[in-house]
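First, the structure itself, so that you have it in front of you.
Complex shown without one protein chain; remaining protein chains in place.
The block that comes next holds subunit A.
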């Protein structure tokens, strides 16, 4: 009991410390001072009266939302003497693996840089700056020569690294037993099994209404949809983050989704935020970074060819180029197992005073990165809001999909969860695919790394991402991946090669995610 209390007070202290530096604190202070003018505030009961005022005027709610937002990303409490690396990643072998992976990426980036003799960063001449400013809204028409650029890495490269992960303290023994894990991931992390998943995802059960199932045209809206929409509007009026998060577990109505997600992520567009975005835009105009070309290339290879997202090509540049320069993103490395790559001013290699983070936000984009932003364009058409939402989604969720860590929502755990679900509940299918050289993870990895963006129809993807936000976890990606295999099991049993298996699973655009998830979790005999 005592330990919990002291843990809690530690967390509280840390959150208070964090919020003290935030804009909200300044606003609350201002509001408190202004409230002194109000008749109901009396000197004798100053503290209570101001508290009451905050409650009525909705400021308490804002504070609550901010605290809730911090709690959502706050790492689990650890021993007070634990070094900061433990917050990033408690397991040493994982840290080491992430470190060497990062070295490889940086080496690849540097060699590309040297090969093409392009500096990592350079200041743009004034003429070029003007030109870019004019073209800001249609950067898609700019056709720089990108043929020599290659993406720094693709998901399949990353998969190879994960496959080779081993815990040096764990000896599996050579003998095969029924406990042997037949999949590609060979690290002993704890993952949930179906009974635990059923408990975790209880709102997706057969007895609860779901958007994505109970709003289809055959179902009369009075049964679920109307009431659900009404509750959603109420949640928005109350402006309660925690309620919104709980609400979207059953799906968000399309008309309310943009606001609900903003509420859950605690994004509100203040003038300071818009100003910040404009500042980033100025940075883009003034300096050219090598990663810009990587971003261009990625967008051209992925989103521009996508049936749903090609329309938003220009927004993607506007968001991603600014994202690369946003140093506030660096703060998420406190709980990310990854570390931002360092680069040294020319000629000063090794001298710490001349080290800078490169790119400024510490995130090197890989092939498919722009697909994290694309679906959001369906919800937000104002660039600075779109930017804020994406940034928050990244530092809460997406970063876990391409860094090596033991976190339950980290990609390693997701892969293991996927393989375990398949092996446990569809053993025949798993064994068959393994025998023909089509390890299931090789097919589903790319879906999970991209959070299914670009693979599902947009309306289905948004329903899936509703649940990611609602449960504050990415585990649903692994469950969906397994559910897709279960759905196409009959066809998969007939294939005899990896290529044929890929073909069966090539087109997911007709899938309806909620029925698949529900059937897999709640309606399959286990």
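As a working rule, contacts are C-beta pairs under 8 Å (C-beta built on N, C-alpha and C of every residue); 3 or more make two chains touch, one makes a residue touch a chain; residues count from 1.
One rule holds in what follows: contacts and distances are computed from a predicted model.
Asker: Assign the chain not included in the display its UniProt protein name, restricting the answer to "Transporter", "Proteasome subunit beta", "Transducin/WD40 repeat-like superfamily protein" or "Polyglutamylase complex subunit TTLL1".
Answerer: "Polyglutamylase complex subunit TTLL1"
Asker: With the full complex in mind, choose from A:50, A:379 or A:521 the residue touching the hidden chain.
Answerer: Answering carefully, the residue with contact to the hidden chain is A:379.
Asker: For the chain left out of this view, which of A:90, A:253, A:341 or A:454 touches it?
Answerer: Selected residue, touching the omitted chain: A:253.
Asker: Taking the entire complex into account, which one of A:141, A:207 or A:428 touches the absent chain?
Answerer: Final answer for the missing-chain contact: A:141.
Asker: Which residues does subunit A use to touch the chain missing from this display?
Answerer: 137-138, 140-141, 217, 253-255, 257-258, 304-308, 310-315, 377-381, 458-459, 462
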